[in-house]
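The other protein chains are all here in position, but one chain of the complex has been omitted.
We just call them A and B in the order they show up, numbering each chain from 1.
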Amino acid sequence: MYDKSKIIPALVIFLGLATYPIWHNTVSGKARYVPKPELPTDKAKKECVEPKTFIRVNHKTLLEDWKFSVVRNGIRTYQASNKKAYTISLNRTCMNCHTDKTKFCDQCHTYMGVTNKCWDCHIYPKQLSPGPLAMRGP
Amino acid sequence: MLDQRQKIIGEDTVLFEHIWKTGKGFYITVSILGALVLLGLYAYITQYRTGLGVTGLSRQIFWGVYITNFVFFIGISHAGTFISAVLRILKAEWRRPISRASELTTVFILMFGVGSVLIDLGRPDRMLYAIRYAHFRSPLLWDVCSIATYLTVSSISLYLALIPDIAMLRDLGGKREWFYRILSLGWRNTESQHRRLERAIGFVSVLVIPVMITVHTVVSFVFAMTIQPLWHSAIFGPYFVVGAIFSGVASVIVVMAVLRKAYHLESYIKPIHFNNIGIFLMAMTLLWFYFTFAEYITIVYGNDPVHMAIFWSKISGKFSPLFWLHFTLCFVIPLPILAIKKYRTIRGTVIASISIVLGMWLERFVIIVPTLTRQRMPIQGAYYIPTWVEWSILAGCISLFMLLYTLFTKVFPIVPIWEVREGREKAAATVAARITSYMPETGTDLNLPSPGGRG
Partner (left out) sequence: MQFDRRGFLKITGLTLLGLSAKPGWEVFSKIDQPEPSPMAESLAKIRWAMAVDLKKCWSAKEGCRDCIDACHRIHNVPNLGTLKEEIKWTWTEPYEKVFPEHELEYSEENHRDKPVLLLCNQCDDPPCVKYCPTRATWRREDGIVMMDFHRCIGCRYCMAGCPYGSRSFNWRDPRPFIKKINPEYPTRTRGVVEKCNFCVERLAQGLIPACVEACKEKALIFGDLKKPDSEVRKALQNRVIYQRHPELGTKPKVYYIL
């Protein structure tokens, strides 16, 4: 190999710089950070529309399906696998229990660097406080 | 080695020079154009971040400069194909030095036509939805299809005619040889390769003409398919095609004049080229007038109040300055210049062409905007003054076009060298043979009875 004495140190420096974030976070302990989405404490709000394992993997497609179902098909109730029927509504069903998206959705999304645009239009209840909750719809 | 170089370059040094020599003018041009492109980019970023509210568009007049640009740029793109493909099919020998310059105009400006629509979108982040959820009843999807086809076919046509020239540059060697070697696709200048290339070019030339007509017809359908006054017109397809060729041919004349001056191509692009295209442009001026007249006389005679309201806003209302300016630029100024032989010089045709290009941009504007001011109901607050964002983006688009064009000439010859040489070597004989074939047969073996028995 030509220019061995230049290439190898340069490669080492490059690799060191490129992997710097990993070293840095390992040393500072950030790499061990685990996101902790806050679950509702209320007993009545313990059960989600689907089992935790399903939601964890499929919440994105479930929400997509819900969106399609309401807007395009006009179907507003969801038959869950536990034989219960739920109103399809991000606002009234999901956010009824997980009232604050910053303590729930954002926990993992921020950690994973995921951005979603739900809240450009939809409104989660906590968003409107402080101040009197805006008028209740029908 | 030197001998071989000499053999390749031959007497056409000028045609290679603009690739090798980079003067002060080049850097100045590139930096001015680059600055304008950056300005356009800045304007677009501003619009992307705050929304289309930064434009002068409103609830009433929701299409303006961007849609005008879309129609205008796609119109310009028609000339390249027209000049090179139609003249090729007609076997007009004088097209040889200018065919690439015009094809290049087509390919580059077409991208900005597409770009203008994308700039106009409210949610550019969702632009691919038009493909993902494609709804083919929408004329916009017809546009997507025909413009994509046109861009493909005209790029192929441009590239095919480039191959022998790329091979020449490859054989000349130098730093960029690897680049030219890849692009030349193993061109060895053999007889069979030539035959195949001619066939391919001939095929593409025929194919591109119907595609070209489709493209601008479909662009006009975006407007004609609606039921809005003065848009809903059966004449719009051919009217837009004529306008497109009209503005496109004019812009090719401007491009030719600039190239001639900048790259010293005086002995290749001659006054005769300007004269010939100038005569064609005059015919287009008249044809454009005929279509405009036919369009408006139908409206006036029909006297439908919905249509007449828009009509009067153009003739004597608030759009009248723009309307009469565009009429002057498209007809009153160019016609005498192009019709009188004394004025049909290089300078004359260039002046007429610049006038036509400006006039045709205004024509698109005057077609699109007035209709929106009152769609069957006089609307309050229907005014439209484009803002700096729209003007900057327009300037940016035109500058980027010129920049791409300039950079292209730094890599490839702008005059198709092999075609010019082919013309020099073979054309005279071919033309002579063709002319003989038109002529009535003569010869001693034809014993025609001599008239009057006087012989």
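Just a few scattered comments:
Keep this in mind: contacts are C-beta pairs under 8 Å (C-beta built on N, C-alpha and C of every residue); 3 or more make two chains touch, one makes a residue touch a chain.
The model shown is predicted, which means the values in this text are computed figures rather than measured ones.
Within the whole complex, touches from the chain that is not shown fall on A, B. Within the complete assembly, B:L57 is the residue of B:I19, B:L57, B:L151 or B:V204 that touches the hidden chain.
Checked against the full complex, the candidates B:K21, B:R123 or B:K342 give a single residue touching the omitted chain, namely B:R123.
When you scan B:V14, B:V86, B:M111 or B:L141 for touch with the missing chain, the hit is B:L141.
Where chain B meets the chain that is not shown, the touching residues are 50-53, 57-60, 62-63, 117, 120-123, 126-127, 129-130, 132-141, 144, 222-223, 225-228, 305, 372, 375-381. Although one chain is not displayed, its contacts with chain A can still be listed: residues 67, 71-76, 91-92, 117, 120-125, 127-128, 133-138.
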